[in-house]
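The complex appears here without one of its protein chains, the remainder shown in place.
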Amino acid sequence: MSERPQPLIVGAGPAGIRAAEALVAAGLRPLVVDEAPACGGQIYRQRLVPDRRSTRDLYGPEAPKAEALHRDFAALDGKLDYWPQALLWNLRDGRADIMVEGTSRQVAYDGLVLATGATDRTLPIPGWTLPGVFTLGGAQIALKSQGCAIGSEIVFLGSGPLLYLVAWQYMKAGAKVAAVLDTAPFTAKFNLLRGLPLFPGIVLRGMRMTAELKLGGVGLHYGVADVRIEGKNAIEAIAWRQDGMEHRLACDGVGYGLALRSETQAADLAGCRFAFNQRDRAALPERDAAGRTSVPGVYIAGDGAGIAGADAAERAGERAALALLQDRGLPHDATRAAALEAELARIGRFREVLEAAFPFPAHWMRDIADSTTLCRCEEITAGEVRSAIGQFGVHELNRLKAVSRVGMGRCQGRICGAAAAELLAHETHRGIEAVGRLRGQAPVKPVPLTLALAAQQEAAE
Amino acid sequence: MSRRLSVDVAIIGGGLVGSSAALALRGMGFSVALLDKGFCGAQASGVNYGGVRRQGRPVEQLPLSQRAHAVWPRLKALIGVDGEFLRSGHLKLARNEADMASLEAYAQAVAEQGLDLELIGHNGLRERFGWIGDGVVGASFCAGDGHANPRLVATGFAAAARRAGVEVLENTAVDGVTRDGDGFALEAAGNLSLRARFVINSAGAWAGPFAESFGEPVPLSRIYPSMVVTEPMEQVMTVNIGMEGGGIYARQVERGNVVVGGERALPLADADFSRPRGDGAIAIMNNAAALFPALRHAQAIRFWSGTEGAMPDRNPVIGPSGTTPGLIHAFGFTGAGFQIAPGVGEVLAELVRDGETQTPIEAFSIGRFRETSARTDAGSGAGQNQEPQH
Partner (left out) sequence: MALLRRLVRADHPAIPFTLDGEPCEGRAGDTVLTAILTQAERLRLSEFSASPRAGFCQMGACQDCWIVLESGERLRACSTALSPGMRILTRRARAA
């Protein structure tokens, strides 16, 4: 098997790192490409330079996991090829187009592990394009990676475990957290009790964080609706309705997110078959318990094919690598594979609990005002989308994109895609699963017109 | 669940040709069913470059092209949206003296056709189009040409046809058409049985089997033009740009994005769909950055491609079947369908109503392939880097 091209791993977060480790352990030399300057992914993102904070300060109780991942990946140095700050922008016919420092290299691979992770899921609300409104992930990066707070009176808004985690991290770092606005009713949190037998540590830690926020004087508001961020050129306040009452709170920074959404562009370009996932309310690449997609030789691990979190990502990365080894006819540890799958199944059950505790407010799109900007890139309002749906009689998402430009801008629908799908489903009286999904198009992210094409080296490989 | 329908005219293929024919026929009072295997305007009609251009077409296409020329400014009244049609002018560049000579020869050949072409030398180009970079010796300008947004125009015609009372049946592939008494019987997806007095075969790249089933095989092949679009830029490009002898073609939309086309894409595993190749997209991007200095810092945000039917002589098939009364063909536009399609729709409607049209279409008769049709060769289609003619 000497002359086969090397396996390609896209993403150096928890899934990508563990996949790389398992492939190296089996004697393969994978190529790992990652957009960030250092490994760790979003959750275990590293600072550009060290500062006075410890890893415990940065990653809290997850610090040992972060340290282990960073250390284990560093230990692979010399046994794999690693291209940081590299953008996989296209996949075709078993080849990857990868941009490194303004030059595009075409890479043939034998085995592709996609560990592309996730980004924040949001829905459009009035004022969400104002400076100072960041996603929860963005707010967390500002703090962890850059040592900055996103304001001096900060409100955290949304749903999902990250909501409380980021608010707590900000408070611990000495920033002023004005309030946490949870879009779900307090009663939804009772679902967490079902999670106690599965992962008591995580549930108790979440409860402790919530208690510490309360003790720290942070107002926790549940069941918030009709949220508006007010201000003309800067945030002045956030307003919402709760139990039929209007509320308004002055602030200058907002961290906002409604859990996470999978980054699936690469899987789409690789030709993977997608299926609608009711829990994530999104079309996701199909994968078996090991991470095999519908395309032979293409594997997915981590949040890129459904949100399951960092612990699952580590296991899924290793599991996908074992599948790759097995499919290549190499020795692989079947016992280990089975154990990983069992752990992933247990985490999957816990995800159901979290989803019930932090439900996604899809109904917001039913009531969205015509004047609210839905697509940030192309600055298209909900009203314009509604009238395009009516004018052209479209009921499929790609057709809506064609006639309204939603999902056509720089972000390729990452930010507005979920909202557009929910709005289209509502306006056409269809289920969200019936409106289709935005087809991925290259480039995965913007590339310069002057992108240089590297000389071909593959013939020699 | 089976369904039966009976109409005057069944149109196979909801692209711009089929949709505009449907709208015109409905306006004449015919009952019409418009069938598409996917969504109307989702293939070549909706994803092409968007050039609305007469300049550069073979002379035999110009009467039809002029007819369509009159339709474009009336889109808003006709279909309810203007399709972002801009009469910007179309500037065809020559990179060397030989190309310039061929632009001059073309201008002479079509002098009587009313295109009002203006030949511009190197200095004139510098003065009037200073945003075009080096390496161009002259150009031919057609002030009446322009560009439009194909995503809106094709879909807009289908939506207007639906509002006018056309039975628009999407996701309804036609499985078979047979002559039945004095009309046709169509079997389509979803257990749909349809009877029609007339059938229009406007199925684009998928039209071949329908023609063949009536004893008229055609050398129809497929081409996949590649497109790149930039982020929104400051307005700089005032005209739609083409190049003599092929190369890139480019236009800037009112919102600021620059659309550039050039290379050919390759089909995907499902050959009905295609996607640009990475190196092809890079070639387009690099060429655009070299030709237009204002784009040298631009980012490309999206690539796409479409599936277009192509004929070896680069002319479409338009007109009545040679074997079957009531059957009318209109396909194989070879990347040149967008501008003339609204005119073709009117002509097809006249062929149904009157059995003839005043617009000369003899050159597009399917009969021209009768001698060659026995060949198994499917035809090579258009040259690899020829500018699509839309």
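So that you can tell them apart, the chains are marked A and B in the order they are listed, and the count of residues begins at 1 in each.
Assume a residue touches a chain if its C-beta (ideal position, glycine included) is under 8 Å from a C-beta of that chain, and two chains touch if they have at least 3 such contacts.
What you see is a predicted model; the values in this text were computed from it and never measured.
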| item | value |
| --- | --- |
| Contact residue for the chain not shown (choose from B:119, B:185 or B:294) | B:294 |
| Options A:151, A:195, A:309 or A:359, residue touching the unrepresented chain | A:151 |
| Identified contact with the non-displayed chain, of A:11, A:30 or A:137 | A:137 |
| Touch residues of chain A, complete complex, unshown partner | 35-37, 42, 47-49, 51-53, 119-120, 129-135, 137-139, 141-143, 146-152, 173-175, 233-234, 253, 263, 376-379, 409-411, 414-415, 445-446, 448 |
| Hidden partner interface residues of chain B, rising order | 230-234, 236, 255-256, 294, 296-299 |
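Methods note: only the chains that are shown with their structure count from here on.
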| item | value |
| --- | --- |
| Centroid spacing, where centroids are CA-atom means, of chain A and chain B in whole angstrom | 40 |
| Residues on chain A engaged by chain B in the complex (per definition of touch) | 89-90, 92-93, 95, 97, 104, 106, 269, 271, 378, 391-394, 396, 398-399, 402-403, 408-410, 412, 441-443, 446-453 |
| Touching residues (chain side chain B, partner chain A) in the complex | 39, 41-42, 46, 80-81, 151-152, 155-156, 159, 162, 230-231, 255, 266, 268-269, 275-279, 281-283, 285-286, 288-289, 295-304 |
